[in-house]
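Of the protein chains in this complex, one is absent; all others appear in place.
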């Protein structure tokens, strides 16, 4: 039976059936063969509906929509110009400026693509023009983009919360310090790597002018995070506030949203949204049939009954996640593995919020690991001349930084959880 | 491989029980007193039937959440499941009776009612839709917790934003002059902490477990509703069971039901005490003031009768007589 599901999964994915339908069809086949034939099919609509019947999931399409609006408007360009004028005279100054933009963008959008696309589109040509090694720049952008899902808000964290029932708010807060540490580590490394390049400093009036223009891009994350912290809105509702603000900025400041661009924005949001939500449905259907056949319980029992250290199991889990991360994208990995991993983590006595952060860093690695790495494709898509192998070579040092940080975080879970224990009220 | 062992068991069902596997799902945390009772029920049934009637338990929302539980029971996706009367009320409106404010004043009264004519009416209404009620598992009374002020009378609710679930509790919050707020369960703790909402309503056991004491100041014990969970069986599946198995299940369920009821009373008082020890300001509404609270809640009764029709009115009359 285990062979049926793992073999079926591999086969259907390989012949090119989309992930969502692979999961769904496998679940249907499992129901038919192992759970009473067509009688079990009555569960299909019940589970499908239930999968999406969750208010925190409504944040997902709204964050997708917001990042589309931001990509279309000129927010990214102005932010970069500002950062460049403030940082360019430092050794590796533009690398720092780029990461600064990645961070700001990450703090608005829940998505790595939005971050990599928006910042990449302005930073890549500019940095190469100023003499930065293209491989270094590509690696920096691919890695910087992944911050989008670690620094809150984060779509994978919303999904983690939705699948496991953990508070999305807590997950967001737990991502703050790891996100900051990772950003600083990336900045230090990239500045060191490109230390021989320095520009002449911008004048103060140039800096102020650029800052004035970029004010909207800077205000947006402040309003979103400030609003969540002060309790004016929940993390779920923050998405709606973000969409409204980014529309207002695009319409009144940048004046580049009209009916035609609006239609394009909506259509591409719909495609991404339907794709992600249908994967969730597929994974829930598969999760249902696997659970009723007691397969995850078997794995959990096996894992917890073995006389091996919880840390060994933890390391094995991470190895599996890294391997999956090479071939699948983040949403699929999360929804496929969480129903199995979450009970194991709980049974072993680990902190589920801390584990979420470990998992998100794993997902960051998945975004930049070949052959299927979203950020690699995004940067490849920016310019025909970029090659995947060039990007991969550039990103390797950052992957090492992520792995090292994951080890540190395993030894010091407080890095993620310390903010939760403080009464920030 | 389940089927194989089942076939074999049928062949040598020595002591008269026909072999069957009953899948039972529930959605409460595993250490909740209802969960402990249900797990014990499953174990006893299996033991007493010499392993012939296997009850395979899917705990803590592992298989089904409260949202898809009822439909899965009605379509036979699982044979048995535990879900709240509040959620059953969306299919069987009369089940809303447990959410009607102040219908039950003490634990013993509930036991008497659900095991008498009152319970029969509800069982009948459930069977019409396709579910057989095997057990009324008591969750206990629900209360209000908030951050603004102690609620010494219904008038103190005015202007508060209270997180609510279900329709009748929301009607009550409105009747008292507060506004119900709807949000996902995972967000409530933070919403209370950051004043997104002023308060929430829940049993004290759940408040303790979700650490409400860390984020809310005032606890008001007014016992406004008595939350009931139902262990329900798919009707067709039940009808297909041999009488002997039905008797066994009924008998063990009755034992468990009594045990859970005792626990509910104990847990309610212990958890309220624990919340007070952890620093919450606890106010117990004196019995002679309850009439004021009850009168202010009158609109909720009307809504219930409007939803549940004649059966609803009959049930109300029955509990009022007591």
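Chains here go by letter, A and B, matching the order in which they are written, and residues are numbered from 1 within each.
Here is the rule we use: a residue touches a chain if its C-beta (ideal position, glycine included) is under 8 Å from a C-beta of that chain, and two chains touch if they have at least 3 such contacts.
Quick note on the criterion: contacts and distances are computed from a predicted model.
Asks: Just go with whichever of "TRAP transporter small permease", "Cytochrome d ubiquinol oxidase subunit I", "Sigma-70 family RNA polymerase sigma factor" or "PqqA peptide cyclase" UniProt uses as the name of the absent chain.
Replies: Hidden chain, UniProt protein name: "TRAP transporter small permease".
Asks: Among B:171, B:228 or B:257, which one is in touch with the chain left out?
Replies: Here the residue in touch with the unshown chain is B:171.
Asks: Kindly state which of the options B:151, B:183, B:215 or B:248 is in contact with the chain not pictured.
Replies: Of the listed residues, the one touching the omitted chain is B:183.
Asks: For a quick check of understanding: of A:35, A:48 or A:109, which residue touches the chain that isn't displayed?
Replies: With A:35, A:48 or A:109 as choices, the missing chain is touched by A:48.
Asks: Just one of A:1, A:188, A:218 or A:275 touches the chain that is missing; which is it?
Replies: Of the candidates A:1, A:188, A:218 or A:275, A:275 is in touch with the missing chain.
Asks: Name every residue on chain A in touch with the hidden partner chain.
Replies: Looking at chain A, the ones touching the missing chain are residues 12-21, 24-25, 28, 41-42, 44-46, 48-49, 52-55, 57-58, 60-62, 65, 113, 232-233, 236-237, 239-241, 243-244, 263, 266-267, 269-275, 277-279, 281, 327-329, 332, 371-372, 374, 377.
Asks: What residues on chain B make contact with the chain left out of this view?
Replies: 70-71, 74-75, 86-87, 89-91, 129-130, 159, 161, 165-167, 170-171, 179-183, 196, 307
Keep this in mind: only the chains that are shown with their structure count from here on.
Asks: Report, in whole Å, the distance between the mean C-alpha point of chain A and the mean C-alpha point of chain B.
Replies: 38
Asks: Looking at the complex, which residues from chain A come into contact with chain B?
Replies: It is residues 39-40, 42-43, 46-47, 49-50, 53-56, 161, 165-170, 229-236, 288, 291-292, 294, 297, 343, 423, 425 of chain A that touch chain B.
Asks: Given the complex with chain A, which residues does chain B contribute to the contact?
Replies: Answer in residue numbers: 23, 56, 58, 61-63, 65, 67-68, 71-72, 75-78, 182-187, 189-191, 193-196, 214.
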